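Every protein chain except one is present and positioned as in the full complex.
We just call them A and B in the order they show up, numbering each chain from 1.
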Amino acid sequence: MIAFFLALGVLTVSGGMAVLAGRNSRLATCWGVSGALVGCLAGLAPAIQVLMGSAGFSFRSAWDVPYGEFYLAIDPLTAWFLLPVFGVSALAAVYSSEYLRPFGERQSLGPIFGWFNILIASMALVVAARNAVLFLVAWEVMSLASFFLVTFEDEREEVREAGWTYLVATHLGTAFLFVLFTLLGRQAGSMNFDQFSAISSMPSVLTAVLFLLALVGFGTKAGFMPLHVWLPEAHPAAPSHVSAVMSGVMIKLGIYGILRTLTFLGPPPAWWGQTFLMIGMTSGVLGVVFALSQHDLKRLLAYHSVENIGIIALGLGIGLLGHSKGQPVMSWLGFGGALLHVLNHSLFKALLFLGAGSVLHATGTRELDRLGGLLKTMPWTAFTFLVGAMAICGLPPFNGFVSEWLIYVGGFRGFLEFTTRSGMWLGLGIAALALIGGLAAACFAKAFGTVFLGSPRESRAHPLHEAGPAMLIPMMVLVGSCLAIGLWPHRVVQFMMPAISGIYNETPSLNIEGMASALAGLMMVSATAALFLCITLALVVLRRLSLSNRPISQTVTWDCGYTAPAASMQYTAASFAQPLVRLFQSVLRTQSHEQAPAGYFPASARLTSHTPDVATAYLFLPLFAKVRRGLEGLRWLQQGRVQLYLLYIFITLVVLLVWKLGV
Amino acid sequence: MSVIPLLLSLGLALVCPPLLLGVIHKTKAILTGRVGAPVLQPYYDLWKLLQKGAVYSRTTSWVFRAGPLVSPAAFLTAALFVPLTTPSALLSFWGDVVLWAYLIGVARFITVLAALDTGSSFEGMGASREVTFASLAEPALFVALAVIAKVTGSVQLSEMFGPVLGQAWRTAGPALALAAASFFLVLLAENARMPVDDPTTHLELTMIHEVMVLDHSGPDFAFILYGSALKLFLFSVLLVRLLVPVHIGVVWLDLVIVVAGLLGLAVLIGIVESSMARLRLIRVPQLLVTSGVLAAVGLLLVWR
Partner (left out) sequence: MAQGIDLILVLAMLLNFLVLGSSRLRACIRAVAFQGVLLSILPLLLHQGDLAVHMVALSAGMLALKGVLFPWLLLRTLRDGSMRAEIEPLIGFTASLLVGAVATVVAFVLSSRLPSLPSMTSSLLVPAAMTTLLISLVVLVSRTKALTQVLGYLMLENGIFLFGLTLVQSMPLLVELGVLLDLFAGVFIMGIVIYHISREFDHIDTYHLTTLKG
């Protein structure tokens, strides 16, 4: 526990020092990055210790806040979420030392390093808090810190816009959490989490309400469709290392919140599982479909976060359904897949956002159709991005496959077992997961292909440069972890065991037929991945042998008889995705503006298209407009005079006093 | 279980694939009144290509060179899970069907990237079509596999396409027939056959798979040809095992039955290709959705 407090302390202090360093950007960088590194390493130690099997830590001390208690604990579930919180954030901090350098010439870097370290500390506090008040405080600090990070480049209009969207969304979500914890607190008679889980019985209506509150409140942070609207706005606006942490780590804390709430609510009815399956299917499929239609690299990645949260929700649904139907192995596989995907997604999504950051750093644009051929100038970034892309598509031998495999196998287990409607849901879930897999591969073929392959679509004034070591090393570490989890999944899963059984305090015996075959399957997945690499190597040798002493020549790409091909004639991202986008036109509602070529020798033609977010455009904007119209009748209250507002406060006070004291 | 049948089936899987292509070509030649190339022509082609040097485009990078290596490697790995004659494949575990499908996904992904690496708009077009159709074929494939899984009670390829099927055809015949039909459509789409793709077209604009590999040459192209033959072989073996669930128990006889089934399937594909035109591209998604719907109806049938 001391190490954990040390981590929190170092992060806060170094954050403060970075702010104090102010305009001296080198000093601020030094304080911020070294503090983040030391703090995160210190924080990782207890997490790993708990996952290795040592008893959990806890710490409590009185706190002056009403109903509050400074109560922290690290159990396996917390420890599992601490891994990405500290691990990925540390790497992002190292990356930021170089990434932010150009900004330092224009503005002070103190605040961004300060808020970044505060964000890490608050995220750690969120997962360790065992008191609802403390949890909400940490949650709010986390939201605010990330808001200030998102609005780092606040001189740009769209960044301010995105910041507001994020702030509104996150606070609406938090409002639900307030209600959730208040209701729980009234039942338990205390705001401590262990009291919550000790609630003996609740009416089923109340648990249903609590479940839905948690779903909306935490789901807003996690980015379930249609509560995801802030993600595609905030992620592109934030600096890339912040996007990496927000998308890789912070949205997972929504998942953590849901899991933690589940431990309070007692045995789950089957419809919870089905709800999660439904959420998973919509978020997964729609997330990836929207990603396909994007032209902005970081926006595309943001929609993929929605997709992956959908996959995690599918895992949770399978876990809950398995638990409620008394299928421990299925439940284990579902929860295991979800938890492993939490870690995996934090690794590869951070990797991809850092890669996108390097591209942005070098070229100054995120527009897919203005990039191209970067593989030749930025070979290492391209390599890491390719690994991230393959991992996120769930392709072996990388880590994404392992967690998707667990979810598939859990789904199949229930599917073969059940004869009722739940089995039908699982069948649909499996089909949806397959569709998501196919579409994700299409989307990342588009992203990687247009950015890194072929030749540059625009000529640039100055030659591009590869990212420096401070940016590349964190990305290489992430590549290593993606491959390691893909090659040794059984090791990682053993590590994860206590966290899975922490959710419902049940550990299926390793000797049951299903468990044994699942673990054996993981070994085989690992062996196959290794075998696949070996066969590839063998083919490399084979080609080298067959090409030795034979002529190898270079020429132009086959141009189908056209003699003057130009780089601008390459297939663009928009045209690559067009068949799929048209197929899903009914949900995407892509708007295109076209100036068709005219005459026999057309001089110019244009085609632009953009896809507004369907939830923003058709759900939230009309809803908010309606709310505003409804509230227009209260406009007379706003006169803009301070005295009047003081009068309102005074009246409220009197009314409350009269009401409470019961005159 | 002895080692010899395993090695035998592995050897068969390594050697046989181009033969299927040869039979398809021969069937098409006969049906259109030509003599056609010898059945063994694909082998001669491979051999000739392996003797050649290579030509690379200046636009390309290592991704382009990795394509022809990674995709056959993925198919070779996937081949280890396909039960050819023996009761069980060389590798087999609970849930290997997912790994099998995703290995094929790896091969597709890298082939598409290699095509995009050339910077050619035609190859980009082919790549775009490939991923479009593949992402629709994927759910259809999984639903069809789910039907078979439900009927056989397993998600292990060796059991799903194993001796249990013989009994299953008696109890859930219509559902399995629907799954088989769906699987056949997926086979045609995944392997770039008519009516989805025309493997013999000469116009780049109308191709899907062939246009993606236009720029590969020499041994690289040999690897690609072998890889796509192997992919067709893998799908065909599964379909034959599904349709002809005969298990005598004598390795040699089982082997003869499967090979005969494969040749029959190759002739069937040849007949389909000679009697049908390629669908308009815009109609292909409908075909794949039909395939998914067929499998879904099959699923409903086993569900009752």
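Following the convention adopted for this analysis, contacts are C-beta pairs under 8 Å (C-beta built on N, C-alpha and C of every residue); 3 or more make two chains touch, one makes a residue touch a chain.
Quick caveat: nothing in here was measured; it's all calculated off a predicted structure.
Asks: If I consider the whole complex, including the chain that's not displayed, which of B:Q51, B:Q167, B:T200 or B:Q286 touches that chain?
Replies: In the full complex, the listed residue that touches the missing chain is B:Q286.
Asks: In the complete complex, the non-displayed chain touches which residues of subunit B?
Replies: 170, 173-174, 177-178, 285-286, 289-290, 292-294, 296-297, 300-301, 303-304
Just so it is clear, only the chains that are shown with their structure count from here on.
Asks: Applying the document's contact rule, which stretches of subunit A touch subunit B when the two form their complex?
Replies: The touching residues are 372-373, 375-376, 386, 390, 393-396, 401, 404-405, 408-409, 412, 415-416, 419, 423-424, 427, 430-435, 437-439, 441-442, 444-446, 448-450, 452-455, 517-518, 520-521, 524-525, 527-528, 531-532, 535-536, 538-540, 542-543, 546-547, 550-560, 565, 567, 569-571, 575-580, 583.
Asks: Across the complex, what residues on subunit B touch subunit A?
Replies: For subunit B paired with subunit A, touching residues are 50, 52-61, 63, 68-70, 72-74, 76-77, 80, 91, 93-96, 98-99, 101-103, 105-106, 108-109, 112-113, 116-125, 127-129, 131-132, 134-139, 141-143, 146, 149-150, 153-155, 204, 214-215, 218-220, 223, 281, 285, 292, 296, 299, 303.
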